[in-house]
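For this depiction, one protein chain was excluded, whereas all remaining protein chains were kept in their positions.
Order of writing sets the labels: A, B and C. Residues in every chain begin at 1.
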Amino acid sequence: MRRVYLDHSATTPVDPEVASLMMTYYTEKYGNPSSIHSFGQEAREALEKAREQVAGFIGAQPAEITFTSGGTEADNLAILGAAEAYKDKGKHLITTAVEHHAILETFEFLAKNGYELTVLPVDEEGLLSVDGVQRAIRPDTILLSVMHANNEVGAIQPVAEIGRLAREKGVIFHVDAVQSLGKIPVNVNDLNVDMLTVSSHKIYGPKGVGALYVRKGIRLVPRVYGGGQEKKRRSGTENTPGIIGFGKACELAQARMADEAAKLTGLRDRLMDGILERIDFVKVNGPRGAKRLPNNVNVSVQYVEGESLLLSLDMVGIAASSGSACTSGSLDPSHVLLAMGMPHEIAHGSLRFSLGRQNTEEDVDYVLEQLPKIVERLRRMSPLFDQMQREAGAK
Amino acid sequence: MRRVYLDHSATTPVDPEVASLMMTYYTEKYGNPSSIHSFGQEAREALEKAREQVAGFIGAQPAEITFTSGGTEADNLAILGAAEAYKDKGKHLITTAVEHHAILETFEFLAKNGYELTVLPVDEEGLLSVDGVQRAIRPDTILLSVMHANNEVGAIQPVAEIGRLAREKGVIFHVDAVQSLGKIPVNVNDLNVDMLTVSSHKIYGPKGVGALYVRKGIRLVPRVYGGGQEKKRRSGTENTPGIIGFGKACELAQARMADEAAKLTGLRDRLMDGILERIDFVKVNGPRGAKRLPNNVNVSVQYVEGESLLLSLDMVGIAASSGSACTSGSLDPSHVLLAMGMPHEIAHGSLRFSLGRQNTEEDVDYVLEQLPKIVERLRRMSPLFDQMQREAGAK
Amino acid sequence: MYTEKVMDHFTNPRNVGEIPDADGVGEVGNPKCGDIMRIYLDIEGDTIKDVKFKTFGCGAAVATSSMVTEMVKGKTITEALDISNAAVAEALGGLPPNKLHCSNLAADALHAAIKDYYDKQEKAKG
Partner (left out) sequence: MYTEKVMDHFTNPRNVGEIPDADGVGEVGNPKCGDIMRIYLDIEGDTIKDVKFKTFGCGAAVATSSMVTEMVKGKTITEALDISNAAVAEALGGLPPNKLHCSNLAADALHAAIKDYYDKQEKAKG
């Protein structure tokens, strides 16, 4: 059976070049970078080269990069580390309603432990208002965190403007760039950020590796204690093969980004337009055009439920994801779709296709061939579709 | 040049079988285990199989295993997570003077934040007294952490007895088994432990992966917030290839441990005895015989400094480590050697050889051929050796 | 995630559809929660002669709906009232823990349909 992976926002395959480089560091150059012998030193050199590659990709200095076990840990370190370091300056924090759980849950932990939290709303496209940010900033605000691009609906926030504002007001500005890295330009200076989170497994690097950019001069209280690795910001034997893989993945992404973004944008629009053409009662979630990640398609298919769609797609080899509650084990559907003002019943039928490096027009056309049949079959089973048609007929 | 790696306590190469399994999960079965499509589900299955392999190796239930980014994170989660969860029961903590920094620094952080800490001394072999532990336990003691085997001198602590004591007194007992796993039997029931830390890269698995065993019923406050992975104990996209590699490494270690321990014990004693025979003014650090890890050799070479020894060994292809301050960038030599009552000047000249799966008698004999020449050369340069000889001559 | 049996019932659901002028119709769930099951019964004497369903919901919701219609077809009402949500899940070889509460309502829908049948009988008598 044809297998079409369209869930690159969840995770990506490791690029073969990255994987084979990692192999060398797993089996041959396996030294501990803290060791002074040549096994250790060759690992250390490669580790520092990776730091340069990551830093270079986001316009940072190598010394400003702290490697972590992933985007989640980097988000936690940024939020908890800065909140603790600057607690004497103030206790007010700001974030948005559409952040990843790694940000939201972390802020909520702080909100339960002596901090005050403002969660900014978004409009129906998932976009933040710069004015709204401005109004939320108070004299005791110490930290503001806004994601660069949303993982569910692909909305790209006006981060550079928000950063300018934060800098004016002396508020530390953190950006979660996990989804934007490798898809649109991410530069810590252009975006006026103080801290920025990136994750390797979203850009064809290995899982279990991420990094936090921390602008020189920003203080952070560490979250992990031990051998004092990563300049005491993050103890633990360094995951050198993983980090080296991440570095290589950054180098490859940097070289390919412009071409890939153009190609992905084409596939994205072909898929989105094709769905709208072929299936009735479908709504596009998130902005269209330049304010949307080049690889994100998100639609709500009314009168059917997301998990059923995913299972049916999977049965014909198509891997996608959904904001349906049923895929997460919680009762509420995606907090992002709800924050955009979408009714629960429509949010349940949302479907995300996230395109990647390997995808082709044939992949897209295969989805366009399969999805209408699936939707039709599920709608035939759906008491809601039934009801809607009866009501429409009665009119 | 011959290259002889004798620093397996710092880190090990990844077993080729483990590495090739990981490759599959990096490049082909790369799904996110939280995804419901088949890419996700095949990763989920392999992840849960790895959990069974790790659990099986230490006599635990799979549900009692939480995967982390390494031994350091697992140690931190155990100590900080339990201290927070049980703070209403008491605020007294106990550990030993010879723990890894991942334990010591974490306890010291707590000692600065409202907890009371007792650090138990060891004898000149690095061994803990069970009586001492008994005397240290108070009614408000909530947590006791003792390492199974020491990473520097290989001393194996009487963990089972201490565990019995802890259970009697209702104190949560954590054991850092990072160095003992795969070398001597580690069974959470035999050792009477409530929490136990293991790390993959010390047993021929990948770096950046570890696990914390938490006995059913023990509460822990998480340290990382986000998607709620690992039953909410440790958020972050799972490092599936790494975890799967760790699982495989446990399976291999379990099958090979008995044979390997016997072989390593032979090499260990050949190396230790050979050094004592060939070089004067050398002292063995740590216990001899069954109370020592099968793969650990640690000696102090008087009148020379450890880093000079390491550099000289490295120049002939031998990788070892030292408790010298000069190898760590701090001013004091190894806290373990100092806790054993060793004078600073002798601790500076300590040398650790940690043997591994690939080492042979030829490797040992190569060290025995090279080390005496190196020591002689450095002693000829040493004003201390000079002085000692002059003083000896004067008598 | 799901057992083979669940996937079989999801892929080839039995008895999808409606029964015009059904003797009993039961509906549970609500679209906000992402699950609605509607069951139609055709009852003759004490026996469930035919049964159909329509479901909006996840894989478990569809599969339990399908399964319960199979379990109940040809059975007496008394037997049908004995079927519990747990029995449906069991007949499917089990469900993932997070599906046991919210998507496992097919027996409830069946019981609601039987109640509807009784209510209609009462009315007819009344």
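The rule is short, and it goes like this: a residue touches a chain if its C-beta (ideal position, glycine included) is under 8 Å from a C-beta of that chain, and two chains touch if they have at least 3 such contacts.
Everything numeric in this text was worked out from a predicted model, so none of it was measured.
Touching the missing chain, out of B:53, B:239, B:324 or B:359, is residue B:324. Between the chain not shown and the residues B:308, B:321 or B:354, the one that touches is B:308.
Considering the full assembly, B:384 is the residue among B:221, B:284, B:368 or B:384 that touches the omitted chain. Set against the missing chain, the residues B:2, B:288, B:344 or B:373 yield one that touches it, B:344.
Residue-level contact of subunit B with the missing chain is found at 303-308, 311, 315, 324-327, 329, 331, 333, 343-345, 348, 380-386.
Everything below uses one rule, namely that only the chains that are shown with their structure count from here on.
Rounded to whole angstrom units, the spacing between the C-alpha centres of subunit A and subunit C is 40. Taking each chain's centre as the mean of its C-alpha atoms, subunit B lies 57 Å from subunit C. The set of subunit B residues that touch two or more partner chains comprises 36. Annotation for subunit C: no residues touch 2 or more other chains.
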